[in-house]
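Here's a structure for you.
Note that this complex is displayed minus one protein chain, with the remaining chains in position.
Letters A, B and C mark the chains as written, and numbering starts fresh at 1 in each.
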Amino acid sequence: MADLFWPGDERAALAFDPGSFLETMVEVEDVWLNVLVEAGVAPAGARADLDGLVSGADLERVAGAAEASGNPVVPLLSLLRERLAPTNAEAATWLHRGLTSQDVLDTAVVLCGRATTALVLSHLDRSVSALERLARRHRDDVMAGRTLTQHAVPITFGLKAAHWLQGLLDARDDLRALRFPVQVGGAAGTLAATVELAGDVDAAQFLVAETARILHLDNASPWHTTRTPLTRYADALVHATDAMGHLANDVLLLARPEIAELAEPAVDGRGGSSTMPQKANPVLSVLIRRAAFAAPGLNAQLHLAAAATVDERPDGSWHTEWSALAALSRHTVTAASQTAELLEGLHVDTARMAALVKQHGSAFTAEQRSIAELLDREATSDPRHYLGAAGEIIDEVLSRTDDHDQEEQ
Amino acid sequence: MADLFWPGDERAALAFDPGSFLETMVEVEDVWLNVLVEAGVAPAGARADLDGLVSGADLERVAGAAEASGNPVVPLLSLLRERLAPTNAEAATWLHRGLTSQDVLDTAVVLCGRATTALVLSHLDRSVSALERLARRHRDDVMAGRTLTQHAVPITFGLKAAHWLQGLLDARDDLRALRFPVQVGGAAGTLAATVELAGDVDAAQFLVAETARILHLDNASPWHTTRTPLTRYADALVHATDAMGHLANDVLLLARPEIAELAEPAVDGRGGSSTMPQKANPVLSVLIRRAAFAAPGLNAQLHLAAAATVDERPDGSWHTEWSALAALSRHTVTAASQTAELLEGLHVDTARMAALVKQHGSAFTAEQRSIAELLDREATSDPRHYLGAAGEIIDEVLSRTDDHDQEEQ
Amino acid sequence: MADLFWPGDERAALAFDPGSFLETMVEVEDVWLNVLVEAGVAPAGARADLDGLVSGADLERVAGAAEASGNPVVPLLSLLRERLAPTNAEAATWLHRGLTSQDVLDTAVVLCGRATTALVLSHLDRSVSALERLARRHRDDVMAGRTLTQHAVPITFGLKAAHWLQGLLDARDDLRALRFPVQVGGAAGTLAATVELAGDVDAAQFLVAETARILHLDNASPWHTTRTPLTRYADALVHATDAMGHLANDVLLLARPEIAELAEPAVDGRGGSSTMPQKANPVLSVLIRRAAFAAPGLNAQLHLAAAATVDERPDGSWHTEWSALAALSRHTVTAASQTAELLEGLHVDTARMAALVKQHGSAFTAEQRSIAELLDREATSDPRHYLGAAGEIIDEVLSRTDDHDQEEQ
Partner (left out) sequence: MADLFWPGDERAALAFDPGSFLETMVEVEDVWLNVLVEAGVAPAGARADLDGLVSGADLERVAGAAEASGNPVVPLLSLLRERLAPTNAEAATWLHRGLTSQDVLDTAVVLCGRATTALVLSHLDRSVSALERLARRHRDDVMAGRTLTQHAVPITFGLKAAHWLQGLLDARDDLRALRFPVQVGGAAGTLAATVELAGDVDAAQFLVAETARILHLDNASPWHTTRTPLTRYADALVHATDAMGHLANDVLLLARPEIAELAEPAVDGRGGSSTMPQKANPVLSVLIRRAAFAAPGLNAQLHLAAAATVDERPDGSWHTEWSALAALSRHTVTAASQTAELLEGLHVDTARMAALVKQHGSAFTAEQRSIAELLDREATSDPRHYLGAAGEIIDEVLSRTDDHDQEEQ
């Protein structure tokens, strides 16, 4: 979806884009209908292939009519029935039987959330690899450690890379731990219509399990009013934007001309200004930061919705989830892609790092001198000899990625 | 923009929709270019009509290229220059001279904010009129007053309508007080390029004033890093969604079948369920509540951006404003339109209100009895005689709308 | 801490209360100092028992002086040294050697977070037990299912209790999964001072591990700029307030006099009004909802802080965590205690539930009738025969608590 307000958005074919989301809802109806047929609940004549029956071209009509029912499922069903009826009246009759709107929309949201998670993870994997390389390569490259904006004690750039990596690994763990449950509960979460259709509870629950299996989702009790699957998803995305925002801040600072220790990858035509010919703006980091600013509030919107749930299906809190989920997903995927590109091409000026430490040398050894005095030892005047356990800390963080690689084998 | 996640969105041709926003940016460039020509700064040959030179069909290209510069102005300029060059090379040369990307984008945002404000105000005006009628008509219609969910003392439905009205009038005051300033500061907010082009400061400032005049905006000093125009705009929208959310909560409660004092306007096909034939869901109120949940967090995103400003133009906080402004504007316009429709057609069941008060009568007079005891008076057992200053409070609130009507004459 | 704005707060001796937090920081300094001595890094004469050396009576002085250094650790150290010096100069000299302020404050925060988590979990366990009982007892008690505020199909109160339980179990899982890492990194997260004092990296890392072991915390690499331990903690608390808010909404609705299916436990003097003698306000639910409104925004503040991290220790984002953590913890513990009391004493009026279903009977069977028509079966007119898999869904949710109980054995 071309949107001027989302630079970089074209990086990802987003599952939550309206066209794609429409198709996902059709997929859910398709699977359910054919599960009904397969199980002998619906007659064989109701078998149908809904794929392609409704497409992006119908978006305007479905979206336009969504207000009348408060959600887009009802107009989607009208459209599907209208197109099925001439050739397959039985499918038109059996379509959606047993489901409620929220079943279809929630399951489609979960499918799109899963696709988004996979996309974010693939970008994070690239970033993790890039940071592993940076942490190893710069294990001993000394640079200024800065705290509360002022020079503190020396660190290495490898250590900084390892700290960035730590955040990304935490986010990756959270994303990998996500579960994606199907939603089939019927009108009030009792599966009453499905039991009625299938004849008994076991048969009804089998239909749900089959739907989950075919969609590669977890089988689950209805969660119409327990929104944990969505709030955990949102939490995990925010952990990713937190970690990406953190490293983007460092890049933006260290790429300032007065510091000039880092630079974004140079790409022709990127970072130009509309008026200043000399400019090379650190555009990737700027756009990553944008996502990090937006994500926590969007997550809060989802938690507020979860906490505002009432009745068997709620009166507005459900409806406020959608735009927040779409925006949060969009921000995170785009930023994850930009972060991978940033880290894969990051320019590290170790000579400049060393020069800055040398220039401000005595500040960096002040703590060491006070300890030397305490211990009655000789003080060092070389910041490179005051790196503590920097290397070992890098190794510890790197071991988290190794462990994982071994686990996966 | 057809979006499944925004039911009701088709109610408003939104200024912040990508296509419309693109055209607004072109308008800003057009006005500036022709002001340069008119003032003799640019040569007469540079005069051009940019209107229609770039359209919705170019959206994908501009949006797609926006990442390289971090904003859509640079690719828009490339496209405009590409199309101007063959027939009007001078216009292509003089286009955008003196401006920076943020000037164009901020001024376009302000123009869209003004259009959105006008739209919201027109809907609020309808809601204000509807509530005036309801407050007058039901001035003496007794109903249960409820506090902390429990029956308290009696009120009238007119008083409830007056309280809803109070919130809308406050929001209307805030929206009416908004100012919409032009943004022309150049690269770092000094107008250096414009002064260079125009020859001196006075001539440069005249160009800015002319641009403001033609666009019907306030003339203003650059505000690249002082985002008050946008945060005040967002504050005013949130005051509107607060007031609308409040009344939607009351409607949703009082339209519950166990209470049944209010009902949403009945419209064929609205409020239907995908599975339950008997359902008539209060869809307007549900969708209004959705906006009220989302708006405060989007406003917070804008304030966080304002507070994160640094340098002469900031590194990410500016970029995070756009999606928040668009989403907040969209939510508010749609909810304002839905609120007007809700209030214009609201069904008020005064018989049911009276019956409920009668049924629970003694609860409603308990306070009065305790005062009667204190004063050694006779207690009333009729809640209709314990309405205090309800009528006068209604009159006070109504007087705010009268005052205004007189002012406008 | 007596605070008028936090009704119910006295339910919990809160780890984040200023007095308690002060003592926790002293505990961290105490353990570190004695680990240094034990390991032979500091001389035996530096051994000291700091417990009680600084107390609540010193709060004003420490808090007052905290501004000069931006955090309370520096003035706490001055005070400790001042009191140690007369009798144990060596301890005064060796106190805090190797640490930075953030090490002490972060470790104290983690200790308080762990204590808060334990408290919340103990209340959740009570709530889980209460809901298990309610779900079992009311497995077959029919009540109105409501969706988007309107009558839908019938449910049982046991099913509603099971859905509340589902949310609490999810929150409990998240809280149980939390890890509490020690923070020892020194000035810039390299452990440089500790390595200097201990002689080599292994010896330094042993000191950290010992400190973690004694405090029952996880051993960990420094996380000065990777705030996942805190954001995951906050996420877990918000999952708890989400789940509690959800059930409080239902109680508040169903305790309305027009519905009257539930009532809060009656406690003498609770729920009274300052003016209406008849009032019995559902105070527990009201106060639980308060927490659910506040928590998501406080969590967002912590994520924004995590995402705003820069340098080796950041310039303001760290400092903004404290008040958010304290407020979020306070809200959650209080609400968890109130929720346990609410659920343990919840009054369920099954006769009223049944009567309401009977009164509005035909609405509840409309869906069933439409299916009966499809299947050419006889329609039921008794909502009690249209409960679908309600019982089995209750069993599934209950099995999550059983599983767990077995695990723990």
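A few notes on this one:
Basically, contacts are C-beta pairs under 8 Å (C-beta built on N, C-alpha and C of every residue); 3 or more make two chains touch, one makes a residue touch a chain.
The structure displayed is predicted, hence computed values, not measured ones.
Residue in contact with the omitted chain (choice from A:Leu304, A:Ala326, A:Leu346 or A:Leu387): A:Leu304. Of the listed positions B:Val54, B:Ala91, B:Leu175 or B:Val195, the one in contact with the omitted chain in the full complex is B:Val195. One of B:Leu134, B:Ala243 or B:Val357 touches the chain omitted from the figure, and that residue is B:Ala243. Residue A:Ala255 is the one among A:Ala15, A:Val37, A:Val120 or A:Ala255 that touches the chain missing from this view. For chain A, the residues in touch with the chain missing from this view are 146-153, 252-253, 255-259, 273, 275-283, 286, 297, 300, 304, 308, 356, 360, 362-363, 366-367, 369-370.
In the full complex, chain B touches the hidden chain at residues 70, 93, 97, 100, 145-149, 152-155, 159-160, 163, 166-167, 170-171, 174, 186-197, 201, 204-205, 221-228, 231-232, 235, 238-239, 241-243, 245-246, 249-250, 253, 292-293, 295-297, 299-301, 303-304, 306-315, 367-368, 371-372, 374-375, 386-393, 396-397.
Seen across the whole complex, the unshown chain contacts chain C at 1-11, 16, 18, 21-22, 59-60, 62-64, 66-74, 77, 96, 98-101, 104, 186-187, 193, 248, 252, 267, 269-276, 281-283, 285-294, 297-298, 300-301, 304-305, 308, 315-317, 319-320, 322-324, 326-327, 331, 338.
Just so we're on the same page, only the chains that are shown with their structure count from here on.
Of all the chains, the one whose CA centre sits at the greatest distance from that of chain B is C. Distance from per-chain Cα centroids to the pooled protein Cα centroid is smallest for A. Chain B and chain C, compared by their mean Cα positions, are separated by 37 Å. Taking the mean of the C-alpha atoms as each chain's centre, chain A and chain B sit 30 Å apart. Across the assembly, chain A contributes residues 70, 100, 186-187, 193, 292-293, 297, 300-301, 304, 308, 315 that each touch 2 or more other chains.
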